[in-house]
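There's a structure below that I have some questions on.
Note that one protein chain is taken out, while the other chains of the complex remain in position.
Right after this comes chain A.
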Amino acid sequence: MNVSMIEAQNVTKHYHSGRGQIIQVLGGITFTMQAGEFVGIMGPSGSGKTTLLNVIATLDAPSTGAIRIAGTDITTLNARQSADFRARRLGFIFQDYNLLDNLTIDDNIALPLALQHAPAAEVKARVARLMTEFGIASLAGRYPVELSGGQKQRAAAARAVIHKPALLLGDEPTGALDSHNAAVLLEILTHLNREGASILMVTHDAVTASSCNRILYMRDGMLSRELRRTGTRQQFYREILALLGEQDMNVGTAAALREAHP
């Protein structure tokens, strides 16, 4: 079945600089993501990846354009509705974990469900199951400061999925992890995806990106390339490397040209 998870139509975002100039960050982005897909967004720093993710996450409003997520037009939601939408339908994993240091790991993981007033027994059971599944069961009752980066990120992943969101969003979730912990997290994400979760994540790392089914490449606020995985992960990894090399070359050439003909 082909159900759209995200439908973005000509999404733009601009900021007004202090001097009255307009800075165009997203220059008209159109793409569709099907339910059950695992999509990666790549692109050079400053190309607008985080901005796009924030707009999709209803944390920021687009300047023009339309976005539907799981059938909901998110551009017409007011503050309350978008908060509720985030609480029920979205899950987040951040680069810097973003766990609450004043709550234990279990309480952190339970938070999204607790916020929806789920019955305490059900919350407890789900927290315990997820912690076992993600290999952090032994850490129950500990506070975030007592955990390693990898453990924190696994807890954050558990928190992101405990309320069974329609869409899981990540902004460089492996960015702060060493290769081993990154691999563990990717395994978890892949596993979640196989069980039906739709995942959209920003990454600049080719290894991380190779676990996706599709890569959207951004440049200067536009989608410039798209790459679909057809073969094995190894093959996909090489394709991504090739894409990155090609894009680097382009950037390099553009810069060289600009220098030659100012």
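Definition applied: a contact is a pair of C-beta atoms (placed from the backbone, for glycine too) under 8 Å apart; a residue touches a chain by one contact, two chains touch by 3 or more; residues count from 1.
The criterion applied here is as follows: contacts and distances are computed from a predicted model.
Since a chain is absent, check the UniProt entry for it and pick the matching name: "histidine kinase", "ABC transporter permease", "Phenylacetate-CoA oxygenase subunit PaaC" or "Thiosulfate oxidation carrier complex protein SoxZ".
Its UniProt record gives the name "ABC transporter permease".
Out of A:Ala57, A:Leu130, A:Ile215 or A:Leu243, which residue would touch the omitted chain in the full complex?
Residue touching the chain left out of view: A:Ala57.
For a quick check of understanding: of A:Thr30, A:Asn98 or A:Ser148, which residue touches the chain that isn't displayed?
Of these options, the touching residue for the absent chain is A:Asn98.
Which one touches the absent chain: A:Gly40, A:Pro112 or A:Gly150?
A:Pro112
Counting contacts across the full complex, list the positions on chain A that touch the omitted chain.
Here the touching residues of chain A are 13-18, 45, 50, 53-54, 57-64, 75-80, 82-88, 90, 92, 94-96, 98, 100-103, 107, 110-112, 114-118, 120, 123, 142-143, 145-146, 171-172.
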